[in-house]
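Following this message is one structure expressed as structure tokens.
What you see is the complex with one protein chain gone and the rest in place.
And then chain A:
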Amino acid sequence: MKQVELMDVSKAYEKQQYVLDEINLSIEEGEFFVLVGPSGSGKSTLLRMIAGLEDITDGTLKINDKVVNHLPPKDRNLSMVFQNYALYPHLTVEQNILFGLNAKKVNKKEQQKRLKETAEMMGLRNYLKRKPKQLSGGQRQRVALARSVVSESPLCLMDEPLSNLDAKLRAHMRIEIRRLQKRLGLTMVYVTHDQVEAMTMGDRIMVLDNGKIQQVGEPITLYNEPANLFVASFIGSPKMNMGNAAIIDQKLVIEGVLKIPVDPADVATLTKNNGLTVGIRAEHIFQGTSENTTHELEVINVEQLGNETLLTFEIGKELWTAKWLGQWRVDVGDKVPVHISTKNISFFDTESGQLMKPASIINEQEVVAI
């Protein structure tokens, strides 16, 4: 069943500048749906439109198969967690959690029952009498979640809820939110600018840029087959290595430096357009063995992460990063043998930015179905 449906939804301020342009989208019941994009892409606006905090300029918004364009937030039966948590600083944790139930005049016995359950679930039992300023960032975050949970609304909206937490706590809360959503069977619409959050939490992701949908799909699909250059560079860390390329004498020449032989069958499709941009993931620039080394590249920076090593090379004007598993003792200035194959390279049309041909080897090699 479709929980949220957007049909040609647009948003414009001052009747001209479209911040969101004809968004079509449907979110299934019980789905964890992530809206991701850089700041200014319109993702928060879209969420606020679903919540009813922003007017919809054009198009139809349906929640539970009912058109809700005209309904105020309280009649849309949803809950929302804000970036800064929006806790009432003058109320205790308990009063904060019960604020909505009081406003809706839920009876006291029911209130206490739900409060107890929620506090138990969120581990807030010992903090009920405290004021928000006496809580740590993570605890405040939990109160905000508790407020959303206690409303028992089937749809929960979250606007960058983790961006005020430090990295360690963020990783922890990611898991907690994900578990909570699964346990309660909530439909979640989650806004973030952090592609790691999007990848790790979402059942499906929508990438938004400049008010336009770039791609909608499962995290792995977005990673393996990015629909255009924007998605390719936005999803994945370190970001996909990009470079201008041309086909000269049956060979792919990247940034005028790297020459890689191409399968003759592909040449026709790849030379159709004028400009060609190629992209290759950092983990697909392999260390070359004596048989398969294709290039020798000079290392200009080394990052030791413990379990893996990031090497940076200069390819024409671009900086490319290779991710090698394990610890590699390489110094800046060394020339290292690498293996780069066209099978790992995604091809994009430079002008439109659209994907022409995804990396072909991924499907055979890396996706392991259990």
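Keep this in mind: a contact is a pair of C-beta atoms (placed from the backbone, for glycine too) under 8 Å apart; a residue touches a chain by one contact, two chains touch by 3 or more; residues count from 1.
Keep in mind that, in the parts below, contacts and distances are computed from a predicted model.
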Chain not present in the shown complex, as UniProt names it (candidates "SPW_0924 family protein", "L-lactate dehydrogenase complex protein LldG", "Sugar ABC transporter permease" or "non-specific serine/threonine protein kinase"): "Sugar ABC transporter permease"
Contact partner of the left-out chain, one of A:Tyr18, A:Phe82 or A:Trp328: A:Phe82
Among A:Lys74, A:Lys259, A:Lys317 or A:Lys335, the residue in touch with the chain that has been omitted: A:Lys74
Hidden partner chain, residues of chain A it touches: 51-53, 72-74, 78-80, 82, 84, 86, 88-91, 99-100, 102-104, 147, 151
